[in-house]
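A quick write-up on the structure given underneath.
Every protein chain but one is kept in place in this view of the complex.
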Amino acid sequence: MMILKMKKEDLPAFLESAKEWGELWGPTTKDGKTSYAKVDSLSQMDLKATRTVIPPKKFLYPPRFTMFDFDEEGFVERTGDVPKRILFGLHPCDVHGILIMDKLFLETYKDPYYAERREKTLLLGHSCIPDDKCMCFATNTDFVAEGFDLFFTDLKMFYLVWVGSSKGHDLVRMRADLFSRNLDKNDILNYTEYRKWKTAQFKAKIDLTGMPDIFELGYNSPIWDELGEKCLSCGQCSMVCPTCNCYNVVDEVDLGTAEGTRDRFWDSCMFREYSVVAGGHNFRDKRADRLRLWYTHKLQAFIGEFGKPACVGCGRCVATCPVDINVATVSTALKEQEVGK
Amino acid sequence: MKKMCVVLEDREVQDNPFQPDMWRIVRRYPLTSDVNFYQARPVDVDEALKMNYMPGQFIMLSIPGEGEAPFCISSTPSRPGLLEFCIRRMGTLTSSLFDLKENQTVGIRGPYGNWFPLDKMEGKDIMIVAGGMGVAPLRSLLLYILDNRDKFGRVTYLHGAKNPGEMLFRDEFFQLKEREDLNCLLTVDKDDTGKWTERTGLITTLFKELGPIDSKNTYAAVCGPPIMYKFVMEHLVKLGIPKHQILMTLERRMKCGVGKCGHCAVEYLYTCIDGPVFSWWDVLHMKELIGRGASDKTIA
Amino acid sequence: MTELNVHSLARVEGHGGITVTLDGKKVKSVTLDIHEGPRLIEQLVRGMKPEDDVNTVPRICAICTLSHKFAAIRGMEKALGITPPEKAHLTRELMMLGESIESNSLHTMLLALPDFLGYPSAVAMLNDYTDDVKRALRLKKFGNHIMETTSGRIVHGENPIIGGFGKYPGKKALEDIKAKSHEMIPDVKRVVELFAGIEMPKYAEVDKDKVFMSVDAPKKKYHMYGDRTLISNGKDFDVEDYKKYTNERVVAHSFAKRSLYNEKTFMVGANARMINMGKRLGGEAADLLKEHYDKAWLRNPLYNDLAQAIELVWAMESLPEACDRVMAMDDPPHEQPTRLTGSGTGAVEAPRGTLYHHYELKDGLVDVADIITPTAQNLDDIEIHLKLTAERMLAEGKGTDEVRLGLETVARAYDPCISCATHLVTLKRA
Partner (left out) sequence: MTRPSPKIGVYGFTGCAGDQLMILNCEDQLVDLFGATEIRSFVMAKSDNHEAELDVALVEGSISTEAQLKHLKDIRERSKVLIAIGTCACWGGPQAMKLGDGKFEERYKKVYGNAKITVSKAIEGQPLDAFVKVDMKIPGCPIDKQEFLKSVSKLVAGKHPYLLKSPVCLECKWKENKCLLLDGKFCAGPLTKGGCGAVCPSHNLPCVGCWGPTDDLNVSAEYDLLKEKGFVPEEIITKIRKFGGSGVMELVKNLEKKEAKK
């Protein structure tokens, strides 16, 4: 890994030059909500915001898009219309989220839509200030070593810039004058200090060790029914979670023709229709069963399969669910066999 | 329409796993009042022999404008060049399939999913238990075994249907009954025709006729309605067939067939890529595989 | 006794019919029957919070949805002691321009014009009047677009709320509307040209000047709302007194209620506005009114179509300034109520005439709601002109089909909104 140093005031100039590669996108805050939006320059971004409503998955896998155009003769893939984009300001948890999505979409049966967008999107990470909802320390995603093209760690006067890919390196080379390789002892001390400081910021108390066993033991726990009674089935948790990938597919026809499109859009396992099969049988008719699937998938099944949870601790479910069902409350409830407030 | 090929910066996009190819329905006839039989060939004849599949696998079938759904392949790879399906009219896509005429085209992609572990099953005795629509995947296995008859031990085929009119491939199986190298037992829950010459009663009643079984040396493949599993499994386990040698194919809602859309997820498995063929042991320790309750109380 | 029926009155919003009862050769009566069922909305909103009322009552009618929304908000704001922020006010003016453009273009070009040109529908005109039909659709779409931009949706937008707006329209959207409005001036002028070129049949014409009512828009402007009502006889009254002038009654052949002024029928709508406020117009709209206005307007309701056409020009011409004024201001916070008990009446000109929403609130909940719609006010007047038309046409020996068409043309000229008429009005205060 290559680590470079850059003066903080040089960031706008760097981003300006990076725009040559593609559109610049970054976190912006409007009407009290933060989202990734297209920007002209750094000044429009809000780098202090802890989390966007929707994670950057929306770039790699938009809420709704067309997979195919069809007519009676057959289906023609719709790719190639994706712009090149630079996403600036991704936090470590979001990069981890993308790494999990990569596993899903790029391994066995590569998804060409995801692959194309991934290819055309540069991920420029930025260090963050955790708030009381962040849980990345518990999911081991508070720092990140791969998955990004560049990663900027804010050390007050300087940025330390991790170069994570050859494309990231190309961006650096566009303004090589802004970067230096001369790291000294102070930089190391600063960085050590920064890590200590960051770790001290976490306020949420959550411990995810032993989750697979606790889920296994709690499979028939009445906790699920209690949570099921509270859940609104609104599906917000799935929309905001950086590792929720489920989708639905539907064909649309143009009026008066046999032509149309095959579209794909985000779905949630919290919805009743999700598991219904023809004839009406529903494998997860009860809300309790749907909730259990969601959390089992994040905190048990994925760990069993990949050795780490499918939760990156971003805290979006904490910030979103209107009835306080989230990774923190569910894991605690299961452990303590009591649904807390 | 011509296929577009998009060249990305670094490399060419690989084949699109969601891309359906067009196949022509060459035969279509009713098997029962609500199940049709379909035979399809690729529109592009060069593709005809390229479709490699194994018994137990499924494909995603689409009608442009109506949608896409998974269906088991009922034909056997030992007779290449075409695919066969039996499809029950259930909802939107399936009823549109019923409206299709011979010579019309559909989109097909696949094959997907795992398959019956033929390499392990070779040399073993085989017991196939099919109930109702369960024939769809099991016919593929049965025909494959019969086409490679010398590679397998004793083969028993048990098939149950509600009544004679509901029995899929009835004539085909009556012909198979003539074969010496196959023990083919057919039953209906109820004979409403008065002309039924085979057994009546639930499929489990056929187990009484099996005689001695070399259970450790037997692979069983089961497919049928959820209610059937419970009783059939009890019998098979009682017969002493090892749980990992009892195989079944399962159904879940699916939108992609390739482990992306999430709908068929069961714990850490996707029915579409880790299944649809599972062993009874999988089902026992994966509580959700056949739904809460079905396997809860079974400890055996 | 025989009857001549128009079973379903086509090309109007809602379900109505016309029955002409003949006694020998004499027309005994003509009734406009409203088949639309009762909805009892005013009863249903009792006990609701004001905010719930204002998202319920616009459902009385889809075409006048924003008029209902605006009238309800005005009534509620008065009752709650709220003075809306200036920007809210200006945005509401803008949304009313959108509704005028949408509704007037729909009514004149797509619903009324086929009558005069002898087609069963606008789509049937497509081959012979391709450009005009497309023009009409373009105008309607633009009106809808303004409604969507300001109110959030094409129909039943919830964005206008008591005390302000959920979200004010953005600069870019307003710039677009402004730019487009310049381009569409020729389109609206063409609508006037078409209707001015039609020789209005005289069957429905009365021999004395009719009475017309409309709001008196503030600041001597031509606009679609006001706190006083103008009567064409020179009188005017405070809208809070609306009841004295629009007293309602029930008739057997209809679920809609009727209004009379001084025991006589009166007319509301675009021609009433032109007659009462036409002098306030500026720009080309003023010129066009001057050019086409004549005494017959006071006696023949068919001129309502031409009045709507001229009003389209007014609305289109007003857009640039209306957009500029909204753009010039920062988004204000929502105004909050200063009291929870009180009453107020909001009067708004829906495209088809004056609409009153009166509320009495008690402890923050609706105690009384009274809504008087334009069509309800027009119904009696329509029947008078229908009768005249039937009598004259039959006397001239016209065939049944022709009489039917004549009757329909008259009824349609009022741009009646039958859903509006049947939302039902409270008879007795409970």
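Lettered A, B and C in written order, each chain numbered from 1.
Going forward, contacts are C-beta pairs under 8 Å (C-beta built on N, C-alpha and C of every residue); 3 or more make two chains touch, one makes a residue touch a chain.
Values in this document were obtained by computation on a predicted structure and should not be read as measured data.
Shown chains touched by the hidden chain across the complete assembly: A, B, C. Summary of contacts with the chain left out: across C:T91, C:T108 or C:N144, the touching residue is C:N144. Touching the missing chain, out of B:E66, B:D125 or B:E198, is residue B:E66.
Of the listed residues C:V123, C:A296 or C:A395, the one in contact with the hidden chain in the full complex is C:V123. The chain not displayed touches chain C at residues 8-15, 33-44, 47-49, 52, 55-56, 58-63, 65, 106, 110, 114, 120-124, 126, 137-138, 140-141, 144, 152-159, 161, 165-167, 250, 252-255, 408, 419, 422, 424-428, 430. Considering the complete assembly, chain A touches the hidden chain via residues 31-33, 35, 52-54, 63-64, 72, 229-236, 239-240, 250-258, 260, 266-268, 271-273, 287, 320, 322-323. Interface residues of chain B facing the missing partner chain: 63, 65-67, 92, 95-96, 99.
By definition in this document, only the chains that are shown with their structure count from here on.
In terms of inter-chain touching, the protein chains here follow a pattern that is not a line, ring, star or complete graph. Just count the C-beta contacts per chain pair and the biggest one is A-B.
Centrality annotation: A (chain centre taken as mean Cα position, compared with the mean over all protein Cα atoms). Using the average of C-alpha coordinates as each chain's centre, C ends up farthest from chain B. Chain A and chain C have Cα centroids separated by 51 Å. Contact of a single residue of chain B with at least two other chains is seen at no position. Along chain A, no residue makes contact with two or more other chains. Here chain A touches chain B in the complex through residues 67-77, 79-80, 104-105, 108-112, 115-116, 119-120, 219-220, 245-251, 253, 258, 260, 262, 267, 269, 274-279, 281, 283, 289, 293, 296-297, 300-302, 304-305, going by the rule given at the top.
Per the touch definition, chain B reaches chain A in the complex via residues 1-4, 6, 8-10, 13-14, 16-22, 62, 64-69, 90-91, 94, 105, 107, 226, 251-253, 255-256, 258-263, 265, 267-268, 273, 287-288, 291-292, 296.
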